[in-house]
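This report concerns only the one structure given below.
The complex appears here without one of its protein chains, the remainder shown in place.
Naming follows writing order (A, B and C), and every chain is counted from residue 1.
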Amino acid sequence: MADMVVRNEEFEEVVRASFGRQGLMAHLGAELASVAPGEVRIEVPFRPQLTQQHGMFHGGVTTSIADSACGYSALTLMPAGSEVVSVEFKINLLAPARGERLVARGRVVRAGRTITVCHGDVYAAGPGSEVHCATMVATMMRVEAA
Amino acid sequence: MADMVVRNEEFEEVVRASFGRQGLMAHLGAELASVAPGEVRIEVPFRPQLTQQHGMFHGGVTTSIADSACGYSALTLMPAGSEVVSVEFKINLLAPARGERLVARGRVVRAGRTITVCHGDVYAAGPGSEVHCATMVATMMRVEAA
Amino acid sequence: MADMVVRNEEFEEVVRASFGRQGLMAHLGAELASVAPGEVRIEVPFRPQLTQQHGMFHGGVTTSIADSACGYSALTLMPAGSEVVSVEFKINLLAPARGERLVARGRVVRAGRTITVCHGDVYAAGPGSEVHCATMVATMMRVEAA
Partner (left out) sequence: MADMVVRNEEFEEVVRASFGRQGLMAHLGAELASVAPGEVRIEVPFRPQLTQQHGMFHGGVTTSIADSACGYSALTLMPAGSEVVSVEFKINLLAPARGERLVARGRVVRAGRTITVCHGDVYAAGPGSEVHCATMVATMMRVEAA
């Protein structure tokens, strides 16, 4: 896409530093798996602390890592000195999130000056299997760093 | 509303038992504040483990408790032997979630036989203040308990 | 709400002029029923041209008037020289839209400098009845008039 342009060569450091400051990501045991222009992956291994009432990953975990993956995919394309805030997102839970780990991939659909729209997809992965368990659309906004 | 009818007198026990099995709610430090027909409140006190990169509550926490509050508000109106799953939800983050605790209120907008639609609202509360920080619309589905 | 402030005394003229330029509203037979600060109502009488496959109002009609009602409710609170664009919206269709007319009410939930979040509700009205048939959440953005 014409607008999938990197405006800050240090985008990966920016994303990794911001991710490191998110207390929730550490508390969930989430890891930043990859950072590329317009696309970020976050993974979280299964733990009983992350479950809903039937012992599968809670939709809140699925959503938390998808939100962060979308937000950071948007941030990779913003100029230096930018921060990203989530305006809103919507997620459909497609299948039970059962497996050894969840993998969220966020990617930019359209990067505007103020508003960036992202798609997020979450997969529940086990030995030899991967189930597409959620799909997100998120609206992100660029703000000047304080 | 004509359809805001309790079909299971033990709705509160059903909700409390299910909430108690959600590992994530305990991990976040969330508490079930109230359970009424068609309306449930969940609160979570602030902790650094729940933050985004600027030290405020992460949108994932806001969303997790709003999702559970919506789902359980739907469950209060379902017949005995029902369980509830989130089909999808959408949340707008209206203001920074800064405060001593977050309070999510879920309530049923329309209860159908299979599909129940809920509104969720989240407030960031401090000493003498309360800010409306998020609004959710959620689609919940009734399934027969396994 | 503290932020439900009128910044342009001519808000009603601005809304009525813009509505008058929307070819689609005339094509659907929609009328601007009321314009108040932070709240706008649009109505559309039933016609066979507005139906889905079962002879009820098509979800696209419900959505079109809810989108316009939300957008114009946001515009009532914007300073002179503003225009409003829809960033995104989400709608739940709660009940069949069967009746003599549809009435959409849009109202502002939070008005920010750039982003305004609105709720929309649509009712299907007949003689002596009114059914809540849809609920919308919409994100609107202020842009400078060209």
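FYI, contacts are C-beta pairs under 8 Å (C-beta built on N, C-alpha and C of every residue); 3 or more make two chains touch, one makes a residue touch a chain.
Only a predicted model underlies this, so the values are computations on that prediction, with no experimental measurement involved.
In terms of the touch definition stated at the top, the absent chain reaches A, B, C within the entire complex.
The chain not shown here is touched by just one of A:Ala80, A:Ala95 or A:Val143, and that residue is A:Ala95.
Summarising the interface, chain B meets the missing chain with residues 87-88, 90, 114-115, 117, 137, 139, 141. Touching the omitted chain from chain A are residues 90, 92, 94-95, 109-110, 117, 119, 132, 135, 137, 139. Residues touching the missing chain, restricted to chain C, are 18-19, 21-24, 26-28, 47-55, 58-61, 63-65, 67-68, 83, 85-93, 146 (touch as defined at the top).
Here is the rule we use: only the chains that are shown with their structure count from here on.
Measuring from the averaged C-alpha position of chain A to that of chain B gives a distance of 22 Å. The mean-CA centres of chain B and chain C are about 28 angstrom from one another, to the nearest whole unit. Work out the mean CA point of chain A and of chain C, and you get 32 Å between them.
For chain A, residues that reach two or more other chains under the stated contact definition are 87-88, 90.
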